[in-house]
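The other protein chains are all here in position, but one chain of the complex has been omitted.
Moving on to subunit A:
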């Protein structure tokens, strides 16, 4: 059921390898920001598919373009940010070209969203029941009573104890973890086929994080909902994701099954990312880190964006940008190391 992300040809993403249609197919998508000093390219050539019921983890450091990719899928890029290229398909319907009104129909109805901070995601002045009911009624056209019943069912489903009483409580009466459960219930309200979860556990206590990731995983299995899980936390990815896409400087540099990416990363950046996870067993003097920092959008190096920080870099890396290409079964990486070496000219 794993689907490869991209073919080796630059700019021509492949059709899914398996006949089963993906829930989401992002093809060659880029996001740009017009500024006074010209266009800034934030992401470029991002392609991936998500199968029904699959969790795709998207990792990378701050500013790598993971959240932008998530936001472009639900069509909530903050102006002046905009799509510069590519296509986004949801269940065989192209959604990036829809009108504002039609996008609204997709948003919430077919794609749910979960944001980082459950403290600020909920409207502080309405009860959680009211927020759930307005969403349910708008999308599903239920009457008041039916909507409330559905809201209760959702709260039970996301594991909120005493839902009958809690439904009339305000967000500030819930703890952080419980609030994120409410947010998840809201994302599920209209029974979407895809959920964009943008750092859903980052703002939570570590002990609560595990509960929330377990809940996401369970709901994903029960309802067949696919999830695009955007996070910088490799631990969350390891626990939850079926496949992983690693982003660096606005591009997908490696994508493949979670186990493979975590245990046998191909791209030097992914390897650095894995090495920088502190381990309890080996107590190193200093934590491993990748030297340097990600290039700014207005000063992207030529060639591979990672080459100034890469210990394997050769002359070719500074000249040509490596395409995302298959490097084994189901795995793709954008690195010359796996595509004919770093020295020669292609």
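We adopt the following convention: a residue touches a chain if its C-beta (ideal position, glycine included) is under 8 Å from a C-beta of that chain, and two chains touch if they have at least 3 such contacts; residues count from 1.
In this text, contacts and distances are computed from a predicted model.
Asks: Among "ABC transporter permease", "Anti-sigma factor antagonist", "Methanesulfonate monooxygenase, hydroxylase beta subunit" or "Coenzyme F420-reducing hydrogenase delta subunit", go ahead and choose the protein name stored in UniProt for the chain not displayed.
Replies: Options "ABC transporter permease", "Anti-sigma factor antagonist", "Methanesulfonate monooxygenase, hydroxylase beta subunit" or "Coenzyme F420-reducing hydrogenase delta subunit" considered; the missing chain's recorded name is "ABC transporter permease".
Asks: Which listed residue, A:66, A:107 or A:150, touches the chain dropped from view?
Replies: Among A:66, A:107 or A:150, only A:107 touches the chain that is not shown.
Asks: I'm checking contacts with the chain that's been left out. Which of A:27, A:66 or A:139 qualifies?
Replies: Final answer for the missing-chain contact: A:139.
Asks: Please pick, from A:169, A:217 or A:232, the residue that touches the omitted chain in the full complex.
Replies: A:169
Asks: Can you tell me which of A:183, A:216 or A:324 touches the chain that was removed from the display?
Replies: That would be A:183, which touches the missing chain.
Asks: List the residues of subunit A that touch the chain left out of this view.
Replies: Spelled out for subunit A, the touching residues are 74, 76, 104-109, 112-113, 115, 117, 120-127, 134-135, 138-139, 160-161, 169-170, 172-175, 177-178, 183, 186-187, 189-190, 196.
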